[in-house]
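All protein chains of the complex are present and in place, except for one that has been dropped.
So that you can tell them apart, the chains are marked A and B in the order they are listed, and the count of residues begins at 1 in each.
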Amino acid sequence: MKRASPLVVSRGERGLAVADENSPLGRAGQARLLHWAIRALKATVPPIAAVALALLVSAALLAVNGFPATDVFTIMVTGVFHDVRSTSEVFLKATPLILIGVGLCVAFRCSIWNIGAEGQLYAGAIAATAVGVSFVGLPAWLHIGLILAAGAAAGAFWAAIAGLLRIFFNASEIVTTIMLNYIAIILTDFLVTGPLKDPAAAYPQSAKFLRDLWLPRFLPPTRLHIGILIAVALAVVAYVFLFRSSAGYAVRVVGINPHAARYAGINVPKNILLAIAISGAMAGLAGAVEIDGVTFRLYQDISPGYGFEAIAVALLANNNPLGAIFSGILFAALRSGSELMQINAQVPQVLVFVIQGLVILSVVGFAALKRQTARPAE
Amino acid sequence: MTIDRRAYLAGMAAALATPVAGAAQAADEFKMGLLVPGSVAEQGWNRIAYDALMDVKNKLGAKVGYVELQENPAAFEKAFRDYASQGYNVVLGHGFQFQDAALTVAEDYPSTVFLISSSYIHKGKVIGLNTDSSQPFYLMGAIAAKMGKGAGLVGGMNIPPIKEAFDGFARGAKATNAAFPVSEVYIGNFQDAGAAKEAAVNMISHGADIVVPNANTAGLGVVQAAREAGPNVGTFSVFSDYTSVAPANILAVYLASYGAGVVRIVTGIKNGDIPKSNVDFGLKDEDVMKFTYNDKAAKPVPEDVRKYVESVKAKIVAGEIQTRKK
Partner (left out) sequence: MQNVVHLSFAATTVAAAWRLATPIVFAAIGETISERAGVINIGVEGIMLLGAFTGFATVFATGDLWFGFAAAVGAGLLAGLLFAFFSITIKANQIVVGAALNLLGLGLTSFLFRTYFVSTGQGVQIAPALDIPILSNIPYIGPALFRQNALVYSTILVVIAARFLLRRTAFGLTLRAVGEHPKAVDVAGLSVSLYRYCAVLIGGALAAFGGAYLTLAHANQFVEGMTSGRGFIALAVVVFARWSPVGAFFVSLLFGLFYAMQLVLQAEPNLGVPYQALQALPYVVTIIALVVVRNRTDAPSMLGVPYRKA
C-alpha cells in the first residue's frame, strides 16, 4: 500500500533508461529524469487524449446541427489565449473550481460522495458576507483573514451535517448533501431579500464590501486576485496530506476498504467526518473567495454551478489534488471559451455542459482501457 | 407556432465574418452587444432584449452580438469587457444585476455606453433603462377588481421588477375595489412551468378568477391553468402576445416592445446624443408599452370598464397616480 520513494522506483526501472553514460547528470540521474518524464507522460496523456476525444465528439455535434465546427473551436482557443486579460479570466474562473475540486479529491478518496459542494459554497459565501459587512474598523488584513476563515468554517459546518448524519444515522450523504444544496440556496435567497439586504439599494443583494477588504490583485489591470495562489498552495497542501502523511493515508484506507481500516485500528467515523469537513471547508472558502475577490457582495445566484462542475474537476484529476489544478484550469478555459464562442459564432453557450459531460465519460473510458491493459500484470 | 431559430441566426452571419475576438474591424462600424442572464430561445424577459437587439440591427444597420450568461455575477464583468475591448459602441446588460459590473468596466472603456435594463442608475455612460411594468399591471389590477372575484399572481422570484409589477397590480385593484382579494405566490425559479401551473390551479380553487403570470416561460403554466379552468377564469398576456395560447381566457395583452425604446435611445447615442439621465419607460411611451384588449375572449372586458381603465391610464400618464413606491 505504501508508496515507494521515487529513488527506489527509479532503480527498479533503470533498465528502461537509454542514457548517454558520459552525460553530466550521470547514469542514475538520467534514469531518474527519464523515469519522471515517463511517469508524467503516463499521467498526462490519457486525460489529454480524453479531452481531445470529447472535443471531437462535440465538434461532430456542432457540425450535425449546422454550425461551422472548426471556426467555433478556433474561436474558443484563440479567444482564451488572446491577450493577458482573457487568459487571466480563465484563471479567475479556475480559482473556485480548483479550491472545490481539491477538497472533493479528499472526500472522494475517502469514498464520501459529497454532491453538496454547491451548497457548501453558498454557506461559505453567506458567512463571508456576514463577516465582511460587519466588524467595521478592524485592520484590513485581519478582516480579510476573518472573512476567509468564516467562509471555510461555514462550509465545513454545512458539510459536517451530512457527515454526522452518515455516521450516526447511516443517512446516505448523496441524498443529504443534495438536500442541503437546496436549503443553502433558498437560505441565500431569504438573506439577500431580508436580513443581509443592502439597505441602500432596492435590489436583492447585500451591501458591497469596502475596497480595503477586497482580496489583493496581483496582475493589474486584470482582476486576477490572490485567490488563485491560495488555491494552488492548498492543492499542494492537500496532496502532501493525502499522499505523504499518515493522517491522509488513513483517509484513503477508509475510502478503499472501511472494514479493513477498522481491523487496522483506524477510526472510521473520525476519518469520514474529517474528509467531508475538509471538502466542505474548501467549498466554503471558494464561496468566500468569490465574494471577496470577484463580486464583493452576496447575490441570489452567486455560483453558476461551480460546486457541481468541481465534481468533474476532481474526477478528471483522478482525485489527485495536484491534477485538480490543471483540470480546474481546463474546465475554466472551456467555460470562458464557450462564452466567446457564443459572442462570436452564436453557438449556444450551454454546449459547454455537453463538452464537460463528454470529457468525464471519455476520461473514465480511457481509465477503463488502462485497467484492461494493466490487468495481466496485476 | 415555433420558428426555426436558424432563420434568425442566418441574419446574423455578419458576426461570423470576423470570428476571432478582437480582430481588426472597420472603425466606423456601429456595434451593439447584449448580455442576457439566460436563454433568448425562451419567450419572456431574455427574449425581449434579443428582439430589441434585432431591431437595432435592422433599423440602424448595426453589427450586433449577444451572449447568454447564466445568472453568474462573476461572468458579467468579463462579458462586458469582451465587448468593450472589441470596440462595441453600446452594450446592453439585461437586468439590474449587471449594474455593478458595468460601472467597473466603464472606468476602463470611456467611449462605450452601457445600458442596464430595469435599473435607475445614471453615472457617466452607464445608463439605466427601466420598463415600469407596475403601470400596466396597475391597469390589470383595475380590470380584475371590476370584473372578477379575486386575483392570484404567480411570480418567478421575488426580485424588484416582478415585485414592483405585482405591487402595482395590488394598488390598481385596491384603488378600484378596496375589498378585492389579491394573493401572490413565487415559485422560486423561472423554469418550473408545472409548479407555476399548480400555483394557479390552487388559487383558482380558492376562488381567484383572474390569474396573472410574471415568471418568464414558466408563466405559461399559469396561462395553461386558466385555459383548462374554462371561460370563467381570466388571465393576461404579459410582455408578449400569447392570445393564441388561450384565446378565450386572455382579457388583455400587455406588450412590451422594449425594442422600440432601445432603438430610440441607441439612435440617439449613434448620433452623439447620450441620455442625460436614466430612462424610465411607462405608459406615456406608446411606442414601448402597448395595452390592448382581446375582443375574442369568452368574457371580453366590457365597455364601461374600458372607459374606466382609459381614465386611470390618463392619470398615470399625467403623473396623478403613482403605481409604485418612489
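Keep this in mind: contacts are C-beta pairs under 8 Å (C-beta built on N, C-alpha and C of every residue); 3 or more make two chains touch, one makes a residue touch a chain.
In this text, all values refer to a predicted model and were calculated from it rather than measured experimentally.
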From A:F73, A:F91, A:W113 or A:Y239, residue that would touch the chain that is not displayed: A:W113
Selected residue (touches chain absent from view) among B:L103, B:A175 or B:V245: B:V245
Touch criterion as defined above, residue of A:A31, A:A69, A:L196 or A:A312 at the omitted chain: A:A312
Residues of subunit B in contact with the chain not shown: 1-6, 8, 38-43, 68, 152, 158, 181, 183-199, 201-203, 205-206, 217-218, 220-221, 223-224, 228, 240, 242, 244-245
Interface with the undisplayed chain - residues on subunit A: 61, 65, 113, 115, 165, 169-172, 174-176, 178-180, 182-183, 186-187, 189-190, 193-194, 308, 311-312, 315, 348, 350-358, 360-361, 364-365, 367-368, 371
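As a working rule, only the chains that are shown with their structure count from here on.
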Complex interface listing, subunit A residues touching subunit B: 66, 68, 71, 74-75, 78-79, 82-83, 85-86, 89, 92-93, 186, 189, 193, 202-205, 208, 221, 223, 290, 294-297, 299-305, 336, 339-340, 342-346, 348-350
Complex interface listing, subunit B residues touching subunit A: 6, 9, 12, 15-16, 18-22, 33, 39, 41, 65-75, 77-79, 81-83, 85, 96-97, 100, 108, 157-160, 188
